[in-house]
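Here it is: the structure, laid out below.
Just one protein chain is left out here, and the rest sit where they should.
Note that the chains are named A, B and C in the order they appear, and that numbering of residues resets to 1 at the start of each chain.
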Amino acid sequence: MKTVASFEIKYLQYLDSDGRLTQKKLPKFAENPDELLKMYRMMSFVRVFDTKSIALQRTGQLGTYASCLGHEATHVGIGAAMRPEDAFFPMYREYGAQFWRGVKPHEVLLFWGGDERGNNFSGPAHDFAWAVPIATQCHHAAGAALAFKLRGEKRAAVSVIGDGGTSQGDFYESLNAAGAYQLPVVFVVSNNKWAISVPLAAQTACETLAQKAIAGGFEGIQVDGNDIIAVRDIMEYALHKARSGKGPTLVEALTYRLSDHTTADDATRYRDKREVEEARKQEPLIRLRKYLTDMGAWDQKKEAKLLEECSAQMDAEVKLYKDTGKPPVASMFDHMFANMPENLLAQRDAAVAEEQQHG
Amino acid sequence: MKTVASFEIKYLQYLDSDGRLTQKKLPKFAENPDELLKMYRMMSFVRVFDTKSIALQRTGQLGTYASCLGHEATHVGIGAAMRPEDAFFPMYREYGAQFWRGVKPHEVLLFWGGDERGNNFSGPAHDFAWAVPIATQCHHAAGAALAFKLRGEKRAAVSVIGDGGTSQGDFYESLNAAGAYQLPVVFVVSNNKWAISVPLAAQTACETLAQKAIAGGFEGIQVDGNDIIAVRDIMEYALHKARSGKGPTLVEALTYRLSDHTTADDATRYRDKREVEEARKQEPLIRLRKYLTDMGAWDQKKEAKLLEECSAQMDAEVKLYKDTGKPPVASMFDHMFANMPENLLAQRDAAVAEEQQHG
Amino acid sequence: MAKLAMVEAVTAALAYELEHDPAVVVLGEDVGVNGGVFRATNGLQQRFGKDRVLDTPLAEALIAGMSIGMAAMGMKPVAEIQFSGFIYPTVDQMINHAGRLRTRTRGRLHVPMVLRAPSGGGIHAPEHHSESNEALFAHMPGIRTVMPSSPSRAYGLLLAAIRDPDPVVFLEPTRLYRINKQEVEDNGQALPLDTCFVLREGNDVTLVSWGAMIHETMQAAAGLADQGVDCEVIDLATISPIDFETILESVGKTGRLVVIHEAPKNCGVGAEIAATVAEKAIYSLKAPIERITGYDIPMPLFKLEHDYMPSVARVTAGIRKVMEA
Partner (left out) sequence: MAKLAMVEAVTAALAYELEHDPAVVVLGEDVGVNGGVFRATNGLQQRFGKDRVLDTPLAEALIAGMSIGMAAMGMKPVAEIQFSGFIYPTVDQMINHAGRLRTRTRGRLHVPMVLRAPSGGGIHAPEHHSESNEALFAHMPGIRTVMPSSPSRAYGLLLAAIRDPDPVVFLEPTRLYRINKQEVEDNGQALPLDTCFVLREGNDVTLVSWGAMIHETMQAAAGLADQGVDCEVIDLATISPIDFETILESVGKTGRLVVIHEAPKNCGVGAEIAATVAEKAIYSLKAPIERITGYDIPMPLFKLEHDYMPSVARVTAGIRKVMEA
């Protein structure tokens, strides 16, 4: 039989789990230690945020919370590569990307604390809120990218999805459309090996998730998602490509969910502890810290100071969160429509009256 | 960057458009002229069926009808490769496959004539009816294949979808599931280059549709869909593989929609006549007739006799169709549930009474 | 002023908005060079270009979801779903996102999109092409559902839908696409949303209907007028939210209500109208409210479709029943 098409999936890594460079030439941003330090600081803050958020949940001060432990390089790498005018379409754990884009930590706490005001955040006004219905955000990213393309704007859309999310039809539909329209969009697959209790091997027969891009007719690349240099580099490449009218890219970031799925989950029910211990050695902060230390840009004292700063910053955010009162009952009606219909106004009045009566 | 995965899409053809063999070794069934003649006869009948059905529609004796002109090799090839105990999940134009499996032509006419009894057909009782909502049938095929696998039955499911249909999420979801479960299913993509007015290039950026299988983690093969030897051979290969527990296959059959999309469509609005003329030279009957003639198994007299037989057979089927009265009004209620609820029985009585009153 | 069929009125409204608002984009399957399978977008791509009128890949969830993304970025997508039975893959995007993006971001983002789709039976269409599914959308918070019943209301309401800053599902009865041409002035004048239209005044009984069934309803009303029954006919037009003020005022006058729709009865929009009127106007009701609807079965293939859809005779009989109660 004759061969009519052939494809390859490439893999990118700069920094291995021991903090050693695996490539000779670094991307430009990575030659500047200040840039690396900035990313390291953000990753460290995200980890403090994560730890304290889980503690808040455990003490009944937050609702269900989705940890990002282990994903810091992927998330911060995405954030650092994007421009403010690009549009971000997250799933539900990319705090690192959002913080970089200006979302305030207490706003994220508000969301998981059951308050919609957390979605009216300080990041770019066009960025989407969390997409809990898995894969639906891919369509929004494709639509935004189509808007940018039709208006001739040099902007790109970035969506993030999990390994489990790649089983959803919405994901493939938007991939195919992005290819067909050559949209300025980057689809990031955050492959943390688990979708709640379902391991990757049960989710799909694919050896890589980057190869899903072949079904969209465009480039898919696999990257070490625990290596922030590789993530940011690939994202900058894909975003530049998108903004220059050269179409979509799928980036599969290989990482690992070191935490439970959410605080409502108990991963010991289905996951081998040894696997987690192995994965912990690959986590993204250790290697960047080693690399920075080896180059003389970091030391234990600086580390201690940073952690203190992060802690203080987080405490201030927690205070902001806790000081935010319960949203008024009227607010669940007020933003339903620009032109409010009569019956909804009547329902609002009834609800407000009940609040006043019964509290 | 290091390569972590690579893929190839192969293409199969035995008989080119001039009726010349392009491979030295033929599949076993093709070495038997009787088998080829049987398939040629069915393809010829299907064409007569198609012409007469369109005529019925044009004269107000049939509803909207979806022609299969040009698809005969793909459809008959599928039918010939399947076993009765396999299950078939068609879209809406695979008459050739269905006739081979025992569906009666007048049953197909009943369906397009607006009568559900056409779906209660003489083919295998487990075969599905048409799936007008595009791509939904892929899930049914996956489900049937899962049932076969769980019960340890040596049966396979076959679904057919169009080039346009490959843009639907349902298609990819079932591909991915078929890969993950290693299901005994064959997904046929009947790539006739157009989805109503949308040409393939606007539907997807993919160079082949077979490569969509890569997103499911299994084999995709492209075949000359106008070469019935190639179609049947690949289908037998894929079905055997499925029944032996070796998982799914995607078969892209390259063909061309020589007709309007349906009788409700006017393809001259969007399609270049020269393209159609070029495609007509590739159509499946010409080449098989040439091949059979060259080998001395066919001649003009046999052809004339065959056409007469087909015509007579079709006339008999048309008569059966026309002699079928309007379905009783009660029948639209009677098969809603095995255990009919009260309110539906009341509605049925009312509808029947109205029929008797107002006709 | 031109005489337009309803489908031409739709085209005219789309053209008007494409011309006057650069944010408007038309998208869907076959809406480009083919002008839509019903020709609702006929000539629009030729006139406004491929950047304003886009064929999409064959995927309805994509069409809805991409429209949400476009709308949130400031465009005004007017998306077409090709036939009524293929709108279900949009349900997830419509209910989980279109209808709630404004409230869940407390006003930061909103979704000025229109999802146009043909609706209903009666044109001998193939399977899955004749459904009436307005009730599914009517139950969704944050979404307006609109159904015109004449060329001029199609024109005016579609303009209103496109200009409205929130999502509108706009269902077009295919049975009316090419019958009853009407003078329609192409002046960009929108009609109000959230408002019923009183098509016929009368004192004996209020008939509420929408979409294609308005025609059987008007015919029944005309027939009964000859027999001395004076029907008031209200076109619901905006299916959700319902303009109960107009309906209650009418029922206050007539004391009788018949609701007519083609969709299945159980949990149909007729139930909401009957329930609310019974709640708010029970003491002015002289007879039980009657609903004349499709049966609780899928729309059958076309040999039986007229046995499914409420006929003039069924509507007339229902009105008589209420008059005699």
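Rule of thumb we're sticking to: a residue touches a chain if its C-beta (ideal position, glycine included) is under 8 Å from a C-beta of that chain, and two chains touch if they have at least 3 such contacts.
It should be emphasised that the depicted structure is a prediction, and the values quoted were computed from it without experimental measurement.
Among the chains on display, the ones the left-out chain touches in the entire complex are A, B, C.
Only one of B:21, B:37 or B:147 touches the absent chain when the whole complex is considered: B:147. Within the set C:14, C:54, C:136 or C:260, the residue that contacts the chain not displayed is C:136.
From the options A:197, A:244 or A:339, the residue with contact to the unseen chain in the full assembly is A:197. In the complete assembly, the contact with the undisplayed chain comes from A:63, out of A:33, A:63 or A:124. Contact with the chain not shown here comes from a single listed residue; of C:198, C:225 or C:278, that residue is C:278. Although one chain is not shown, part of chain C still touches it, namely residues 61, 85, 88-89, 91-92, 95-96, 99-100, 103-104, 127-128, 135-136, 138-139, 141-142, 240-242, 263-264, 266-276, 278-280, 282, 285, 287-291, 296-298.
Where chain B meets the chain that is not shown, the touching residues are 87, 89, 116-117, 119-121, 125-126, 128-129, 133, 136, 138-148, 150-151, 157, 169-170, 173-174, 176-177, 180, 331-332, 334-339, 341-344.
Where chain A meets the chain that is not shown, the touching residues are 63-64, 92, 111-116, 130, 132-134, 164-165, 167-169, 195-198, 202-204, 262, 264-265, 269-270, 326-327, 329, 331-333, 336, 343-344, 347-348, 351, 354-355, 357-358.
The rule is short, and it goes like this: only the chains that are shown with their structure count from here on.
Set against the Cα centre of chain B, the chain with the most distant centre is A.
Taking each chain's centre as the average of its CA atoms, chain A and chain C sit 40 Å apart. Chain A and chain B have centres, each the mean of its CA atoms, that are 43 Å apart. Between the Cα centres of chain B and chain C there is a gap of 36 Å. Each of the following residues of chain C touches two or more other chains: 57, 59, 61-62. Contact with two or more other chains is made by residues 167-169, 202-204 of chain B.
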